[in-house]
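A protein chain is absent from this complex, but the other protein chains hold their places.
Right after this comes subunit A.
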Amino acid sequence: MALKMVKGSIDRMFDKNLQDLVRGIRNHKEDEAKFISACIDEIKHELKQDNIAVKANAVCKLTYLQMLGYDVSWAAFNIIEVMSSSKFTFKRIGYLAASQCFHEGTDVIMLTTNQIRKDLSSPNQYDTGVALTGLSCFVTPDLARDLANDIMTLMSHTKPYIRKKAVLIMYKVFLKYPESLRPAFPRLKEKLEDPDPGVQSAAVNVICELARRNPKNYLSLAPLFFKLMTSSTNNWVLIKIIKLFGALTPLEPRLGKKLIEPLTNLIHSTSAMSLLYECVNTVIAVLISLSSGMPNHSASIQLCVQKLRILIEDSDQNLKYLGLLAMSKILKTHPKSVQSHKDLILQCLDDKDESIRLRALDLLYGMVSKKNLMEIVKKLMIHVDKAEGTTYRDELLTKIIDICSQSNYQYITNFEWYISILVELTRLEGTRHGHLIASQMLDVAIRVKAIRSFAVSQMAMLLDNAHLLAGNTQRNGICEVLYAAAWICGEFSEHLEEPMQTLEAVLRPKVTTLPGHIQAVYVQNAVKLFATVLARQEGAGDRQAAQETTELLIEKLPQFVQSSDLEVQERASCILQLIKYIQKLQAKEVSVSEEVSALFSGELNPVAPKAQKKVPIPDGLDLDSWINKPLRETESEDEKPRAIFHEEEPQHSRPRLPEIDEKELAKRREVRKQEQASNPFYIKSSPSPQKCYQETANVDHIPVVQIDLTVPLKVPGMPMSDQYVKLEEDRRQKQKQDKKKDKKKKKEKEKKRGKGRRLDSAHTESEEDIAPAQSVDIMTEEMPENALPSDEDDKDPNDPYRALDIDLDKPLVDSDKLPVRTHRPTEGLKSPDPMMGVEEQGEKKSSKKIKKDKERKKSKEEKKKKKHRKSASGKEVEEEGQVEKPAPPAAESESTAPPAAPPTEDSDLDFWLSSASVPSQSQPELVDPAPSSEPEEPKDEEEREESKSSKHKKKKHRKEKEEKSKKKKKQHQDEGAAESVQNGTLEEEEEPLPPMSNYSLLAENSDIKMVCDIQGNLQDGSQVVVSVIFENKGSSFLKSMEFNVMDSLNTKLVRPEGASVHDGIAVPFQLPPGVSNEARFVFTVQSIIMPQKLKGTLTFIVKTEDGSSHEKLDFKLLFTCTSYLITTPCYSDAFAKLLESGELKMNCLKLEGITMPFHHLLAKICFHHHFSVVERIDSCSSMYSRSIQGHHVCLLVKTGDKSVSIDAKCDEPTLLSNVLDEIKLTFAVTC
């Protein structure tokens, strides 16, 4: 053995360590790959050694190789071996390697669970730290589930070093295992106030990450963060919190109002640029959220803009960049304040830094107006010429187009100018955005009718000079514009002055080098041009020329027929046949032009991109049914079946069947038009006055506004957009002068508004004053009626953060528990089983949690009570204790009572938001809910309530409103729409429930009153807990209380070890006068199917001034069957399965004369009898509960006219009938 060891270490001497490996690689520059593969072989050999140091060394080298791009996942198992070494040195190497190369797909990762758990609980903090760091990089859903509880324990570790790591890693755990969020959240919240700033910062960090994805769930933390913000001095924490507020404020404008002041203070006071910047950012977010609210924050905007200007003017490029970035956010809501800094932003366009230029470009988008559009675009065009590097130039190009086309060409006053800009842009070489320019050309030409003739002349020029554009065709994206050019020239060929020239350009042999789809358009439009040419020539009586034109086509078209592109080939051969036919006709001296033109008559209307999707499915049209069957039905309606399909097609593609003769076509068109007119489903082009396929003659009747041209249409040579700038200026000047002349007659003028404003601001020319150069009619795109352009379903369903959208304000329920290591096999996640065996540690924790939660809950409950009390005009003062008490059971059987919980949480926030003076008062953790302080508390709270209502009338008003709506609700009660209730969470807006209590009177005399509640024990199937509240009613001091019962065979009081069955249990407190307190006693039960009564006695000493006396009080403790039931949530799928299983016995119950609302009824059953609602549909609901011994109890509650029927099923008939009796009793008492 020793020999082996020695041999091992001698071997090791010749191993390379990391430094040797690096050195070796650097010395083998020529054959690096070869050297490394040799090294990997060595490493493989080393990994086979027993010596852990050798293995660790090998793994360390692998980590280096991984960085160089080598896949080392084959060594995953060895990495785990090194991770599990007991030495920190090796462990650290192992975890580092794992964090670099493990991921969810690594199969051996599941072997690490126990090792990591061991390391997490290691006494050495650095072992724990290393494990946490590693885990943060490769945590999987399985690891997260298995280790969540261990990590949660570490959040309370004594060392802050571990605490902060544990807090941070929780975020990763939440991501992978969303179910852990609710149970872990209270502790995470606690960490916000950790004494160590590092831990605090980590907790802020995690909550900010969470809140950024689902901000609405974290609104209730706003008061806490507000406190942190005003108290913290750590800028890192402040930045995070301020960023978080930026995310929260859009959801709650009132929060913004509260924030403005402290943020403004910070902006003025801080010297840290990062903090200043984030403050400005959040103020902007606030202002955006408030934009509709208060008018009086122009000061804040000014402050922001002014600070941002300082940033932008700073010599530090980073600040400049961020300043511009933030500026663009202001731009969206307050463009005016940004526009005044136009000079600065234009200056940034000249910056040497591309990032800054791009940011400035973004800003320009929002800064253009009718007035300055030309100027800005001119600047940009200069930049386009100067720009080196295609990326930036392409960016400029898209920006120019974006800027011009924004909001439906809102800012363009002269479309000729725009067309020339587009044409100029085509001169860019190697741009990727040819298609963008092309689509703009098409869009403008189609939608702006007035511009067509100009557009056509420009496009004809482009086609003529196509060789310039399509220099090296295929890879050059700019040739896409030829697509647009050809189409425009063809479609609007009537505007062409020299159609013949264009036709020739289109048929040039060079065209065949263009991409297929462009050629196809060329071919198609050649025929349109041909039709126009023919019409003109025949119109001029020049038959000879017409025939020559036909010749030309017949001569040129074959080059397309031979095209390798199918589309081109098809169109070309089709058209060739048509032309040949025409030639035949021409030979017979028949005039054909009219019929050829008829092929392309009619208008094409722009269709909105989503129009097709938005066409509503007509009533009665079932897209899923067989097509053939309805066909027969339509036949019976005397409609031609053909009409369904054939006739609709030409809407999308023009008729290009030359075989069908023209008359027939015209006839069909007529028929179709009639059909469409009478067909209610046909999409009418509501915005534009004309319809598709109107006869040419009709087009003339369309009221298109006459073009008022102040610029000459014909621009010689390639167009120069600059000319337009000059012309535009002249034109505006002229307009101004005209206006001045007309000033006296202004009342008759239409543009009164513009005038009025002119007088106000003498210098600035307001937008309205600039009349467009052409009166243009921009057609809107067609959309089906009533369809709104929207972007629905843009959310990614696979967003991992969606799973974290969890309501955190809802109190924790039994199912909200982190899985703890257990010996029993865990069940599937679908139906969590709260009876699952829990280890001691977890148990302690969860009970602690429940307790804490209970406290919170209680304070809430109290608050809620106050409201009720208020409306009931304090008649319950007598029963104070009684009313206050139901909180604990409500907390324990969480899911029964929550209807009131969420609103109260909300009102906490409301209160905070509305009260400027006492921000921390209503924070959820009202501690010290000890019942001993109860008598004072109500008074205190009443006072608070009073001050609240007097100070904040708003609140009161709201309450009144609530009451009003309550009344309304009552009227509508019976119209119960399909409200579904899950696990007892009733719909918020329903009528609030009356206060409920499960405490029943046990016994009472002049000294003391006892009320009790009995609950099954979750963890033990044979135990129930009896909570007894003792209230001192007299004026003397009560002490030495002893609680005793006579055990029965079935039910026994659990006494301390060594006590005899006749001994009582001492109550662990004394009661001063007027005070009440609660004690708990545990009983064991064997059979739970029958109710039980136990006789008992309470003995106590009454201490008065003149001495003390022994007293006793007898009572009877009733164990109802209900008390053996435990509220257990049940999923509807599991519920259905349960009912189907057939093992349950049936019973039923009918209650008469029930007048209470159905949801009250359900809530009562839930609350008093520990059921949970599985599903609720209208006036019918299924409910579930489970006994401590695992009996399933299912109810189906139906409500009719003043009666309620309950069908019940249970695997134990006796238990069931007893439970039903008890339910009956409950309602007999209350009704």
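One rule holds for everything that comes next: a contact is a pair of C-beta atoms (placed from the backbone, for glycine too) under 8 Å apart; a residue touches a chain by one contact, two chains touch by 3 or more; residues count from 1.
Heads up, the rule we're going with is that contacts and distances are computed from a predicted model.
Protein name for the hidden chain, per its UniProt entry and selected from "DNA-directed RNA polymerase III subunit RPC9", "Serine/threonine-protein phosphatase 2A 55 kDa regulatory subunit B", "COMM domain-containing protein" or "AP-3 complex subunit sigma-2": "AP-3 complex subunit sigma-2". Among the residues A:98, A:168, A:305 or A:451, only A:168 touches the chain that is left out of the figure.
Interface note: of A:98, A:132 or A:1173, the residue touching the hidden chain in the full complex is A:132.
Residue A:64 is the one among A:64, A:365 or A:581 that touches the chain missing from this view.
Only one residue from A:274, A:339, A:512 or A:547 touches the chain missing from this view: A:274.
Here one chain is not drawn; of A:118, A:157, A:189 or A:212, the residue touching it is A:212. Mapped onto subunit A, contacts with the missing chain fall at residues 9, 12-15, 17-20, 22-23, 26-27, 53, 56-57, 60, 63-64, 66-71, 87-90, 92-93, 96, 100, 103-104, 124, 126, 130, 132-133, 136-137, 161, 164-165, 168-169, 171-172, 198, 201-202, 205-206, 208-209, 212, 235-236, 239-240, 243, 272-275, 277-278, 317-318, 320-322, 352-356, 358.
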